[in-house]
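Let me give you the structure first, and then I'll get to my questions.
One chain of protein is taken out of this complex; the other chains stay put.
Labels run A and B following the written order; every chain starts at residue 1.
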Amino acid sequence: MSDHKIALNRRRFLATTALGAAAAGSVAMPSVLRAQGASAKLGILHPVTGALAYSGQQGRLGATMAVEEINAAGGIKGLGKIDAMLGDAQSTPDGGVAEVEKMNSAGVAGIVGGYASNICLATTQAAARYNLPYVVDVGVADSIVTRGLKNTFRFGPGFGVIAKTALANLAAINDAAGKPAKTVMIVHEDSLFGSGLAKLLNAQLPQHGFQVLETIAHPTPTRDFNNVVLKIKAQNPDLVIPADYYNEYVLLARTMLQQHVKPKGIYSVLGGAASSYKFVKEFPEAAKYIMDCNHWFDPRSAKAQELKKKVEGKGQFFTYEVYLNYSCVHLMADALQRAGSADRAKLTDALASSTFSGHIMPYGPTKFVNGQNQGAAPANTQVLDNDIKVILPAAFANAKPVFPIPA
Amino acid sequence: MLSPAILIPAIINGLLTGAVYALVSLGLTLIYGVLHIINFAHGAMLSAALFAAFFAFRLLGLDPYVAVFLLAPVFFGLGYALQRFVIGPASHGDDRNMLLVTLGIAVIIENALLYAFRADTRTIEVPYAYQTIDFGFTFLAVPRLVGFVSVFGVALALWLLMSFTDIGRAIRAVAKEKLGAELAGIDVAHIYAMTFGLGTACVAIAACLLIPTYYVNPTVGNAFVLVAFTIVVLGGMGSVPGALIGGLLIGVVESLSGLFLGESLGQIGIFLIFIAVLLVRPTGLFGARA
Partner (left out) sequence: MRALAPIAAVVMALAAVPLLVNSNVVLNFLVVTLMIALAGQGWNILGGYGGQYSFGHAAFFGTGAYVNAILQVRYGVNAWPGFAAGIAVGAALGGIIGVLTFRSGLRGSYFALVTLAFAEVLRIVASVAPITGAGVGTLMKLDLRAQAMQFQSRAAFYWLILALVAASLVIARLIERSRFGVWLIAVRENEDAAKALGVNAAHVKLGAMVVSAAITAAAGCFYVQYFLFIDSGIAYGTRISIEALLTPIIGGAGTVFGPLVGALVVQALGEGAKLVAGDAPGLSLIVYGCILVLVIAFAPHGLIGLIDGARRRLSRVAKLGAAHG
């Protein structure tokens, strides 16, 4: 078949490559045509399509609500309104990097977002090439802030701090109840956040007097948890510690209910659904008494309650991606104001020296050391009375922990 | 791990999960057996069917076990139209192009679902979702038992269809010898479309049986695709009994290797068995000699 003998000659090929490259060049030329004017451009980057779409969209929601709020109040003093440039990381690191390049080309002053640790690792690095200040919204891997990148700031806690706090609080809750729990089983998802957390938990649990019976890793997605629950049932631990994403957490909780597996407590660390209003609303039976050590907003903050109402008014759930991103954008805006300009070096310095307390997280004023906000810490919640209550730290708890789970 | 108290429930779990895999694979094996294409859009179609089952419940108040009688014919029609008017014409009958076309369609369906319905995970609450039957050593969830029994029913119905009806005979003829069938007067494009429609209807049935204990979002079907491909090839492409037995077998393999190796590493059990079988029997368990 002569169709297959395609002898290419130079002219024809150059035509196609030129076309391709020209197309590439013209379409990859980004938003230089975007809104000009005395405004501060801010990149808002999230994985709004692909596997992480839900979290990415929630993050974008929180960020854009903050931008709207700031602009409605007149924008940033001396700089004008924030011109937000939205980017889709497509749930992959290279997708994120491509967006960072576009944002840099468009002249953004800084970038907020990333969400997933592996995306953040790549995007912060790409931004570092241009000394572009980058505030990580969620990404909990400790490696994000230990690479010595001057442009990278993380507002929330990393999993080192999360694991430490979770265990200290667990020990406290256990002690207060008379130490009913001794044995533990960990169920974790097997990618970056789950594995990293499980490793830390395994190392630190024995130090607090707990015995880890088994650590069960599972992939995301996992289609069925019956075998995992079988193992839990067989070994009958006092405590089950899950670290999962939302869908798997729900399946696990439902399966435990189905199999009548009732440990003395379910204590999640970064449990995907454990401190989710959606979970509580849709599965009240399975959610009862579950504890979580996770990102949580400051319940004493009137702004937080106001934001919660607004988000729920839009028909969305008030999830951690929303309020973390909301706070990060306000942090960025504050830094811009103090820097007095959209100059990246000045903005980076402003962030590094920031003592911002206008956010809605229970962290106190920000203080960045090597890019990590020192006050950032998770809070302990428990599902009580069909609502999520904060049980620790005592400073702003609004309920007492119920432990062990009543029979 | 070797105690029967865990082994037996694990095997039973494997069978119940395997039944769902078999249901998802039945459609795929038909499509492969006749059209000789790996349908990349299968996962996306499952996601779409799950959304349909979800909305049938939320908007029409139909229990999934009732909705299946509505959704199976609807999805049959959708599959027919998709093959007849999109895939067939776009691929010009070339296998490799059909593969890419289904890939493109997968991207379209998944993102259309995302665009229309957002990425929120949705679930339905049916009263029997938590109901279990106590077998003494384990509790078996009612919806999963229903799924298990149903797969045999669906497989039987398909087998009867393929063996004793005119359309079934036509499908088998086209699968075996397309040119000859065409010369004998069979409308190949129509048969292709009928097969694709049947495959899609099977996916809709699988979705209705899956939804009481699972969840719905635009990417949910992707978790089943690789396993379904594996089962189809393992059982022998085009073989309905192959998909059934393959599905149950894979379910049990997955369950046992998860038990012994951990849920994460245990996933390799599926693929190792698959590779092992193919190296020994290159056309699958029930496949026709190539």
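Quick note on the criterion: a contact is a pair of C-beta atoms (placed from the backbone, for glycine too) under 8 Å apart; a residue touches a chain by one contact, two chains touch by 3 or more.
None of the values given here were measured: they were computed from a predicted structure.
Student: With the full complex in mind, choose from A:190, A:321 or A:334 the residue touching the hidden chain.
Tutor: Residue touching the chain left out of view: A:190.
Student: Out of B:8, B:60, B:112 or B:133, point to the residue that touches the absent chain in the complete complex.
Tutor: Considering the complete complex, B:112 is the one touching the chain left out.
Student: Quick one: which of A:77, A:147 or A:309 touches the chain that's been left out?
Tutor: Candidates A:77, A:147 or A:309; residue touching the omitted chain: A:147.
Student: Quick one: which of B:70, B:90 or B:285 touches the chain that's been left out?
Tutor: Answering carefully, the residue with contact to the hidden chain is B:90.
Student: With the full complex in mind, choose from A:57, A:227, A:276 or A:348 the residue touching the hidden chain.
Tutor: A:57
Student: Just checking the interface: what residues of chain A touch the absent partner chain?
Tutor: Output for chain A: 1, 3-4, 6, 8-10, 12-18, 20-21, 23-25, 27-30, 48-49, 53, 56-57, 86, 88, 92-94, 97-98, 101-102, 104-105, 118, 121-122, 125-126, 128-129, 141, 143, 147-149, 189-192, 194-196, 199, 217, 219.
Student: For chain B, which residues touch the unseen chain?
Tutor: 32, 36, 38, 86, 89-92, 94, 96-97, 100-101, 103-108, 110-115, 118-119, 218, 226, 229-230, 233, 237, 262, 264-265, 267-268, 271-272, 274-275, 278-280, 282-284, 290
Basically, only the chains that are shown with their structure count from here on.
Student: Which integer distance in Å separates the CA centroid of chain A from that of chain B?
Tutor: That gives a centre separation of 34 Å.
Student: Which chain A residues qualify as touching chain B in the complex?
Tutor: Of all residues in chain A, those touching chain B are 49-51, 53-54, 56-57, 190, 216-219, 221-224, 226-228, 230-231, 234, 246-247, 250-251, 254, 257-260, 278, 282-283, 285.
Student: Over in the complex, which chain B residues touch chain A? Could you list them?
Tutor: 3, 5-6, 9-10, 13, 16-17, 20, 111, 114, 118-121, 123, 125, 129-130, 132, 138-139, 141, 213-215, 217-220, 223-224, 255, 258-259, 262-265, 267
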